[in-house]
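Every protein chain of the complex appears in place save one, which is left out.
Right after this comes chain A.
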């Protein structure tokens, strides 16, 4: 019985890791697109700050009517546009995460269906080319958890931004950057390396 379950599990795992690999690339590229947007968000905040610091009536620009209000409107409009773009990016990140989550839970479900026929020895059996089922499930879950955390933290950062809190807007690009955790990304890359032989051994 276990003879039958293991290959099908392996097959599912292979599929998930392929999926993970492609998703990782998508995630990276989307994030790369986000960072200039964040920088421009910070710039806009800085401009707003400068606008509130200056007394337009003391400058040669005082002849323009309603200049401050107009500028402010323009800036907030631009901020809105940037945030809208960021939101689009977030939804594509969300779809990446959803796909990874679905894969991970699908594999675990497949395992659970066959759990009765698989004893511990079978699932913990490793070889030089093939990591054990336990390890691979674990890596998959770890990756899923990492993306979930990343997505939530970034979403949280964006949701907590408020137009009247300029300092938080200004620091947003910096905080966005600090959310990157290269360690965890590396771990996922490592994982993909570890399973590369397994994926090739169709």
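Keep in mind that, in the parts below, a residue touches a chain if its C-beta (ideal position, glycine included) is under 8 Å from a C-beta of that chain, and two chains touch if they have at least 3 such contacts; residues count from 1.
Convention: contacts and distances are computed from a predicted model.
Undergrad: Report the protein name recorded by UniProt for the chain absent from the figure; options are "ATPase family gene 2 protein homolog B", "Centromere protein L", "Mitochondrial outer membrane protein" or "AP complex subunit beta".
TA: The record names the chain that does not appear here as "ATPase family gene 2 protein homolog B".
Undergrad: Given the contact definition stated above, which residue among A:30, A:51, A:83 or A:108 touches the chain not shown here?
TA: A:108
Undergrad: Touch as defined at the start, partner being the missing chain; which of A:75, A:123, A:172 or A:195 qualifies?
TA: Answering carefully, the residue with contact to the hidden chain is A:123.
Undergrad: Could you list which residues of chain A touch the chain missing from the display?
TA: 105, 108, 111-112, 115, 118-121, 123-124, 134-135, 137-138, 141-142, 145, 148-149, 152-153, 155-156, 159-160, 162, 187
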